[in-house]
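Sending over a structure as structure tokens; questions will come in a sec.
Just one protein chain is left out here, and the rest sit where they should.
The chains carry the letters A, B and C, assigned in the order they are written, with residues numbered from 1 in each.
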Amino acid sequence: MFFASDNAGPAHPRVMDALVAANQGYASGYGADAPMIEVRQMIRDIFEAPEAAVHLVATGTAANALTLATLSNPWEAIFCTPMAHIHEDECNAPEFYTGGAKLALVEAIDAKMTAPTLLAAIEREETRGVHGPQRGPVSITQATEKGTVYTTAELMALTDVARSFGLKTHLDGARFTNALVSLGCTPAEMTWKAGIDAVSFGGTKNGLIGVEACVFFDPAVSKQFELRRKRGAHLFSKHRYLSAQMHAYLTDDLWLNMARQANAACARLVQGLEQVEEVEIQFPPQSNLLFFSAPRSMHQRALQAGAVYYVTGGDPDSGPADERLTGRLVCDWSCDHGAIDRFIAHLRQ
Amino acid sequence: MFFASDNAGPAHPRVMDALVAANQGYASGYGADAPMIEVRQMIRDIFEAPEAAVHLVATGTAANALTLATLSNPWEAIFCTPMAHIHEDECNAPEFYTGGAKLALVEAIDAKMTAPTLLAAIEREETRGVHGPQRGPVSITQATEKGTVYTTAELMALTDVARSFGLKTHLDGARFTNALVSLGCTPAEMTWKAGIDAVSFGGTKNGLIGVEACVFFDPAVSKQFELRRKRGAHLFSKHRYLSAQMHAYLTDDLWLNMARQANAACARLVQGLEQVEEVEIQFPPQSNLLFFSAPRSMHQRALQAGAVYYVTGGDPDSGPADERLTGRLVCDWSCDHGAIDRFIAHLRQ
Amino acid sequence: MFFASDNAGPAHPRVMDALVAANQGYASGYGADAPMIEVRQMIRDIFEAPEAAVHLVATGTAANALTLATLSNPWEAIFCTPMAHIHEDECNAPEFYTGGAKLALVEAIDAKMTAPTLLAAIEREETRGVHGPQRGPVSITQATEKGTVYTTAELMALTDVARSFGLKTHLDGARFTNALVSLGCTPAEMTWKAGIDAVSFGGTKNGLIGVEACVFFDPAVSKQFELRRKRGAHLFSKHRYLSAQMHAYLTDDLWLNMARQANAACARLVQGLEQVEEVEIQFPPQSNLLFFSAPRSMHQRALQAGAVYYVTGGDPDSGPADERLTGRLVCDWSCDHGAIDRFIAHLRQ
Partner (left out) sequence: MFFASDNAGPAHPRVMDALVAANQGYASGYGADAPMIEVRQMIRDIFEAPEAAVHLVATGTAANALTLATLSNPWEAIFCTPMAHIHEDECNAPEFYTGGAKLALVEAIDAKMTAPTLLAAIEREETRGVHGPQRGPVSITQATEKGTVYTTAELMALTDVARSFGLKTHLDGARFTNALVSLGCTPAEMTWKAGIDAVSFGGTKNGLIGVEACVFFDPAVSKQFELRRKRGAHLFSKHRYLSAQMHAYLTDDLWLNMARQANAACARLVQGLEQVEEVEIQFPPQSNLLFFSAPRSMHQRALQAGAVYYVTGGDPDSGPADERLTGRLVCDWSCDHGAIDRFIAHLRQ
């Protein structure tokens, strides 16, 4: 009954096999390993983007911060929602990597910015010449931090707004594949065909040990990115172990299948929760995580039975039994259906 | 005949086994995994430093840059040799992480600063109030980038100079264990007993996939380091895979044995080279790498026979046959003695 | 009829006299001039703070950015209102000088944060360990960007909230003296007695050419500030010309008298506007600037008659005659009462 995070479960055994297989003999380092050439091509193929710049890093925060730094200037504002990971959970890494850009918050509905709220935020950031921060890139999280997913039409509407001001767009795809299989579209449709300029294409939350690809559809920034990555200490000498993970990930649809499993587990949770009286699901659960509100007593029962997940809105251990607290449940590829059913049973008791 | 780098060989099989073993079930992330508790204790034990702050990162540049940033202020000068990795090979990562500190160069003999040259460099960096950069920490590489090793007495002499100005000292130990087994002393003797304040304790060049421990003998900076690491995007969500590597490394003397193997391979190279006419070894080879000068024709022979190593001082492929060029040979734990002997044979022909 | 800004008028003639008088012979530079010793003492006397660190810079943005950098760490969030000058009008200078701190916005009523909105903002910035930005200093503008003034009780309530989280508070006093004479309290009452830790004590908007004093009630940070100032290129070699301005400012109540004149001019504007039908004053005008809403036609009349001020909410030149637009009127010490009366007459027609 572990639902605390999708970065707490094991990597897929095929990823480990690939690591072990990669551990033979000598290999050029720093991204010049042979498997990286294949990985780059695989990602270009998947995105139908034969020219794209593709580079690997080991953490999602590095992917986001380096990509945004590449797309922005230090005197700019980067537009994102108040719950964006880059705003809430990266300890000012974007500000650090950009050299002091500001994050300007865009009102969100179900954790998604909309064309009107983005427009309002951009217009509000009027620069008055050199006085205010200049308008910079837009960063969109797909799937969002609340488990919702932008449709491709919604993405297109956002990038239209951005482009009308000459601004670039970045997709924080820490849960890229969960969104992709939820939408049933192609990576191209979810990115450059929808006007996206650069993607953090996440693997860590979806069954890898720690690899994210930074994908730029305009390869002109590739060298700059590489310099930023090295300067940020994110270029791995033994890079083959990143390549190997990503290679396994993209082979035989492993990435898609793991995301499907995670989403299916989440759907089973939703189904179960919908049948528990007094439980209320808070955002449309469209990928592999959900938020639900329930009385404290119900959370207590689940937690005491061994369920592991985050509760916000109050201390689950003390307070009125009927006060409603929010739980977050996240599923990864390895999430056990039996555990889900037991969890639901504990809630219903 | 691969001698290009000690970060191009495979990780030790026991490291891979540990990774696979770690890949079971759920584990808390971000450094809160159970194995990290053990790893921290193992490192404290090894260093005889029960209070030391110990944190893991995945690259040597991250270890150096984050540690130096923790020890310095942006308006300071960090003292290092002209061939220091932090100066030559980190694309300004130290400048980035410190927020713009300057690296002040200390004259080196055999790639080692000496008490007099360090003193001269510190005195030259007279601040004239707030006008010049202020004096900051001293960074010492052990073993050095040229394969030489400071004795503990030499380290002590350097830290004495630093301390007389109130300056901290950092040990860049990317090849810590190669130096340690070369000296035959204890980690404590090579660090805090010699006056060192913080260490980049490297594993990546010595048989790991990519893990370095940052060790601070004054734990007061621990929280600050953690915030810098997170802000630098170097905190791994799936941290257990770093812990597992370091755990295997420190178990049953694996770290020491791998360094001994690497140093022994280098010693065998030295022995062989000494018997090749016209070859001249350039720095006292005291760890796992060496530099030698030889005529171009000799390099050509070796390279054409399939040897892989860096040559500087000219193009090995074209130019006068008798022009002397410098080769760098680096051995890791997996270095094959047969290959060494073949290499020597090619040189001698 | 110039009401566009309080930094567009002339310096007071006594300030110019002081500059000319200072222009004799040689003087030590970089803050070591003799008049600076007197200025420092005068400011300590005025603030009843015999130990305070006092340093001069030439721009308000420098005063704010350097002071906040001194009070914060790069991984922190600085709390301010959405209309704070540091947020809206400094082109990310605070982010630059702090090394990438984030500005976290506090809901404002009449451009003033309140104890509950500050508390809510601080609580919202929950750090979850090292993941989120850490809580940093609170920056309060007095008088505010909308012309309102915090009472000392209100300031105390804010600093109480800040202190309960261990946070420092900064007062952006670009219009310090306008607020002071409005409240009729002492500088000490408006700052350290109300819990404030550091002040940007502005002179530029109140009759100087360009001087602000940065005042820290805890002098321990004085040297750090000096290094930040030099590194920021804000230490003047010919510092005596800054000292001379500030000296004249603080002599014979010139600073107080100029602020009184500016506030009196603003009060006269308020009185006049209150008698113009259809005009609505938008924030309680408590210092030397005010915002008023009026139909476009009325703005057009005034502007065509030669009035100079900023209009927001729409293009004053085109659109429905009865659409309401907002005008901002700012008075400095030199503001002419005749001009005020003419301006009112134009509005009334």
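Things to note:
In this section, a residue touches a chain if its C-beta (ideal position, glycine included) is under 8 Å from a C-beta of that chain, and two chains touch if they have at least 3 such contacts.
Keep in mind that what you see is a predicted model, and the values were worked out from it rather than measured.
The chain not shown here is in contact, across the full complex, with A, B, C. Of the listed residues C:55, C:112, C:168 or C:234, the one in contact with the hidden chain in the full complex is C:234. Although one chain is not drawn, its touching partners on subunit A can still be listed: residues 30, 73-75, 99-100, 129-131, 134, 224, 226-231, 235. What subunit C contributes to its contact with the hidden chain is residues 2, 4-5, 7-11, 13, 16, 19-20, 23-29, 57-62, 65-66, 90-93, 96-97, 204-205, 209-210, 227, 230-238, 241, 308.
The omitted chain makes contact with subunit B at the following residues, 74-76, 88-92, 95-96, 98-103, 105, 128, 130-134.
One rule holds in what follows: only the chains that are shown with their structure count from here on.
In this view the innermost chain, defined by its CA centroid being closest to the centroid of all protein CA atoms, is A.
Looking at which positions face the partner, subunit A and subunit C present mostly the same ones, since more than half of the interface numbers are shared. Here the CA centre of subunit B is 51 Å from the CA centre of subunit C. Subunit A and subunit B have Cα centroids separated by 34 Å. Centroids of subunit A and subunit C (each the mean of its C-alpha atoms) stand 41 Å apart.
Along subunit C, residues 74-75, 99-100, 130-131, 134 each make contact with two or more other chains.
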